[in-house]
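Removed from the display is one protein chain of the complex; every other protein chain stays in position.
Order of writing sets the labels: A and B. Residues in every chain begin at 1.
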Amino acid sequence: METLEQIRDRLLARFPAAKVELLANPGTAAEHSLLLDPVSAPEIARFLRDDPALRLDYCSNVTGVDWPEKEITDTVKKSVPDPAGGPAKVVEEKTKRLQPGCLEAVYHLYSMALKHGPVIVRLRTGNRTDQVTLPSLTPVWRAADFQEREIFDLYGIVFSGHPDLRRILMWDEFKDHPMRKDYVSPDDFEWEPTPHGDVHERAKAHYPPADGPAAAAAQEGPKP
Amino acid sequence: MSCSDQSGLDAELSAFGRPGGPTVRPVHDQFHGDLLEVSMGPQHPSTHGVFRMVVTLDGEQIVKLKPVFGYLHRNHEKIAENTSYLGSMPYTDRLDYLCSMSTNWAYALAVEKLSGQAVPDRAQYLRIIMAELTRLVNHSCLVGFLFNDLGTSFTPLLYAFREREKILDLFESLSGSRMMCNYQRFGGCRVDPSPEWLAAAQALVDGFPRFLDEYETMLTGNEIMLARTQGVGRLDPAHAVNAGITGPVLRASGVGYDLRKVDGYGFYPRFDFRVPVGEAGDTYDRYMMRILEMRESVKILQQAFRDLPAGPVMDPKAKLRGFRPKAGEAYGRLEGPKGELGFYLISDGSPNPWRYRVRPPSLINLTLLEEMCLGHTIADAVVILGSIDIVLGEVDR
Partner (left out) sequence: MLGSGILKGLGVTAKNFAGSYHDPARMVTQEYPDTPVKLPEAYRNFPFLVTENATDPMGTLRCVACQICEKECPPQCIYIEKSKDKKPDATGKPQLYPAVFAIDTAVCMSCQLCVEVCPFDAIKMDQIFEVAATNRFAGLLLNREQLAKPNSYFHQLHPTDAAEVDGRLGAERKAAEEKARAAAAAKAAAPKPAAPAVTPAPKPAAGGPTP
């Protein structure tokens, strides 16, 4: 199979308007991926599936990832000349910038016909609040059907063009998206006096303790 | 249409989204006059767990089928983001609870890929032995439960379970628990089996073909079984490839894609075994896939016992506590008994993973359940579901 750089070059040659970026994977596995822009992703996906050299007909895994916004501090060493005429001082200037967060969908593509792979393709949303739409690749690979529904359910990415986008693991009336990093789980579930958990502390606030001295003693925990 | 030509698929697949074609609309839609909507499950003896199928029937024939799951969703992926890598290993036992040894191996494979951890030879052979024993366990369960779904309440199931119990006893004496083995570690296996254990396992594997012969004599030629499974639930190979179906379900449709041969992970390239591939893609072929794969597993096990080298079972440089892989990501996959089981891990250098994703074969194999069941009767839907082999722990995580 050709390398990821060659695939990227071919894609850029075939779809000049598309933005295809190669993201290097720093770890030992060296599984680099291609970052696609959402507008041209469906036609690139179709090309990847039907191209005779690649024939990536098997979409193995579709994952959602949440990248919350990060505050990054850039440190720049500047040389400030001394007004008194002495040697120049080296001053560190720290500037903070906010790297915007986004939601991401990662597709692992293999080929059953040619038995090679993987080619990893990523799609990123604009931000985590209002620009959370990505094109659905289910019309290209039916394998993405349930997995994109799961990403919609757990992360909140809206896949436009998906034939049946609704919640799959949580119940239909559920609000919020549980797998996001800033998800706060609800307090109002039946709590049990186990040793750990600030969740249980919060839940305790919802329910009065059971009656009886034995129950009150149980809540205090074992005596040393 | 051959499975390699995908371009004509788009017209067929888009019919699934358009009104008028076999639709996948939400079922709390308008109620059709003379069609009956039945909710099979989530509490149902034949649905293999808390699985629900909302079936729209015209008499006995299925017109529309919607799978509904999430009743066993336990948040495994979020828990893993707050647990160390090692701490997630016992939770992987509980994903596909029938095949804990191979799920453990899949997770260990992904983490070893992520961190570049080496595994000693003896551990690689032991992993293959455990994985193939797990395949025997899973396929025995499957053929047993398939016949349960066909209506032969319990006799074939308990015959299969009699053999399965012997393998579970082996797992118990090795790892401490029948099903929740927690046996693989990053860099090898936790426990080295004793010579007595290896002798007992060898005896079991030697006796397994006789069990399979007896089982096949009882069931494979049975006319009622043939009438109920042949031609039922046909799966077109091109659709199967496009829908990401893997495992025996895919191979029954004629696509010879087995990760043990394609990826060659572990030491599988050293073993001589064949991959059975079916023709018709119906329930009977899926059943026969499992029987033939059990025979091939026995072959692999015989070779593994013969060639098992001496040595350590854990890499000496492997760390149990304080394990922090470098930042990066990895996708490790293997051929589990149900299909391709993969773990996708993104690490940011901390002791807990940033993103931990399980690629569940049972969930993906359910994608074409509706297509396989349309036009058949409701009794066939139960049998087709049984032949796909799902475990809700994996579907819902």
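Worth pointing out:
Following the convention adopted for this analysis, contacts are C-beta pairs under 8 Å (C-beta built on N, C-alpha and C of every residue); 3 or more make two chains touch, one makes a residue touch a chain.
If you're wondering where the values come from, they're calculated on a predicted model, not measured in any experiment.
When you scan B:L36, B:V54, B:V68 or B:M180 for touch with the missing chain, the hit is B:M180. In the complete complex, the hidden chain is touched by one of B:L86, B:L198 or B:V275, namely B:L86. From the options B:V38, B:A203 or B:I224, the residue with contact to the unseen chain in the full assembly is B:I224.
One of B:L72, B:V191 or B:L374 touches the chain omitted from the figure, and that residue is B:V191. Residues of subunit B in contact with the chain left out of this view: 83-84, 86-91, 93, 155, 159, 162, 165, 169, 172-177, 180, 182, 190-191, 214, 217-226, 320-321.
As a convention for this text, only the chains that are shown with their structure count from here on.
Of all residues in subunit B, only 3-4, 6-7, 10, 13-14, 16-17, 24-26, 69-70, 73, 75, 77-78, 113-116, 239, 241-245, 255, 257, 262, 325-331, 333, 340, 342, 344, 346-347, 354-355, 357, 359, 363-364, 366-368, 396 touch subunit A in the complex they form.
Contact residues on subunit A toward subunit B in their complex (touch as defined above): 25-29, 31, 46, 49-50, 55, 57-61, 63, 65-66, 106, 108, 112-113, 115, 118, 120, 139-147, 163-164, 166-171, 178-179.
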